[in-house]
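One structure is given here, and the rest of the page talks about it.
Yeah, one chain of the complex is gone here, protein chain that is, but the others are all in their spots.
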Amino acid sequence: MEKSVIGATFDAPAVDRYPAPNAGTQRWIAALGLIALAVVLPFVVSKYHVFELTMVMIYAIAVLGLNILAGYNGQISLGHGGFFAAGAYTAAILMHRYGVPYWATLPPAALICFALGVLFGLPALRFEGPYLALVTLALALATPQLLKYFDNWTGGQQGINLTKPLPPHWLVIDRDRWLYLIVLAALLLAMRIAANLLHGRTGRALVAIRDHPIAAAALGIDTARYKTLAFGTSTLFMGVAGALAAIVIGYVSPEGYNLFLSLSFLVGSAVGGIATIGGAIIGGLFIEFVPNLANDISDAAPWAIYGLAMLLFMYTMPQGVVGSLGPWITRSMRQIRAQRAAFAGGDEEHDGKGRTS
Amino acid sequence: MTPILELRAVKAFYGQSEVLHGIDVAVEEGGMAVLLGANGAGKTTTLRAICGMVRREGEIRFAGTRLDRRTTEEIAGLGVAHVPEGRGTFIGLTVEENLRLGAHMRAGRAEADLQRMYGYFPILAARRRQQAGTLSGGEQQMLAIARALMMAPRLLVLDEPSFGLAPQIVEDIFAIVERIRSDEHVSVLLVEQNARLALDLADHAYLMETGYVVASGSAKALADDPQISRSYLGY
Partner (left out) sequence: MHELLQQIFSGLVAGAVYASLALALVMIYRATDLVNFAQGEMAMFSTYIAWTLVNAGLPFWGAFIITLLVSFLGGMAIERVVIRPIENAPVLAAVVVTIGLLLIFNSLAGWIYTYTVKDFPSPFPDRPLFGALTTTRDLGVIGVTLVMLALLFAFFRFTKTGLAMRAAAQNPDSARLCGIRVKRLLAIGWGLAAAIGAIAGILVAPILFLDPNMMSGVLVYAFAGALLGGIASPLGAVVGGLIVGVTENLVGTYLIASQLKLTVAFALIILVLVLRPNGLFGTAIVRRV
């Protein structure tokens, strides 16, 4: 009963509402095609591009974490780089100090960041708008300072050097392509979890909170619990992304986790579309490639070009690429389908049933 | 007499949806017209359309000027003073500051006008240094009307001045509106739920329903029409 009420009142966000009901199989085929493409991709591009694409996927996981918070919970964080750093240092310290194999550092990084996120999220619930911005900004600024301060653990200013992990000996591929595949697997898993979270009961509750906090409370949704959970989940994603980044780059240092990193994630989220899953990949692409592109355009003032790109995206697509183009694409797709149906089924069949091909 | 305000086939929109479907309304020079109708009939929207606060189509003429292409600020400058739904007082500013804002567009000092307003509404003089938010509902309504008059308007647009006020205060306010109408030579367009009171004061009335004007005529004719009285005005 309660579920149906929620489902009727608070639908999934606009972007996910559009696919036609019988498009399920098509979507699966399309998804499998994309995954196959992603698996083949590293074997047709150069090694350096493989590294870049790996970073794109890592950033995408991080942006996905921010999307859960910003898009579905109505909270904007300027400081999630702090949790990215926590994940990175967890992995680095475990590998460097205790000789833990790289793959085994991911679960502890995830857990620690989830716990940190819940701890941070509890007081963060009291803040809104600019106040939340300040609190998260403080986190972003404190991160490098704290990393330098606790130098017996973090190696201080020097940071920690790591040896890049080798692929299993029975696999005849090189290190970078192996890491690419691992990160790809992590990204797919993260997207899957995010989709489940957001289409299921929990997700609808989160959307309800975002759009109608008072109504959500009236429906008996425990706002505080879901908000804390959302915060923890988003920081869990951050932690995993950070750990992967440490493994792939093979180096951590305080200055790599400054305010700029946190802001980059936020920009990636806004550019991709904050209420979306696919937008995270666009965000990852933006974070990884636009600075380089800006540098190519003007090596004198690259960040001015980067800033202009941000402005340009926000003016043309204020809801982000997926948020702005998504509805438009699905609408055109539906029109094409309807036209096809009209051709196949004659004039009286406009409802899509005539589409047998 | 020529109308000071004339609406011809005016439509208004909220987003994509049309909420006024081509209405004709006129206010005579020096006259008082009232829009009646249930909630959601489009009365407030009509006023908002006149003042350019919603997207609108059709022809709106005010003293020979077209209003339908102009912005809210320009329309105010032409001499249309709109007291909006909920009064629109600046609750964080003092009573006197509110009144001075009414004279914003006019050059020169507004002292004489201020004194005249304090003459109409002595209570405002007593509270001139107080924050408007601390006034009672009736006092805030008086402040809103006084602020509108500070604009030295030719047309006063009032959106439900009786809303949420005790009957005695409503009568006081309407008595002052009557007096102002003759003293200040200002025409009035009124939206009012209290039909009996409004029909007593106005000389012309329009009955609205779901975005259409369904009946119009002299206030007396409308008040005397038994069918209209029974089905719309509830007496």
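As written, the chain order gives the labels A and B, with residue 1 at the start of each chain.
Keep in mind that, in the parts below, a residue touches a chain if its C-beta (ideal position, glycine included) is under 8 Å from a C-beta of that chain, and two chains touch if they have at least 3 such contacts.
All figures in this text were calculated on a predicted structure; none of them were measured in a lab.
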Fill in: Option touching the unshown chain, where A:310, A:325 or A:342 are the choices
A:310
Worksheet entry | Residue, one of A:35, A:104 or A:142, that touches the chain absent here | A:142
Response to the item:
Interface residues of chain B toward the undisplayed chain are 51, 53, 71-73, 76-77, 81-82, 84, 88-93, 97, 100-102, 104-105, 131, 133-137, 147, 151, 164
Worksheet item: Contacts of chain A with the missing chain: which residues?
Response: 70, 76, 123, 126-127, 129-131, 133-135, 137-138, 141-142, 145-146, 148-149, 263, 266-267, 269-271, 274, 300-311, 314-315, 318-319
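One rule holds in what follows: only the chains that are shown with their structure count from here on.
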Response to the item:
Per the C-alpha centroid definition, the whole-Å distance linking chain A and chain B comes out as 53
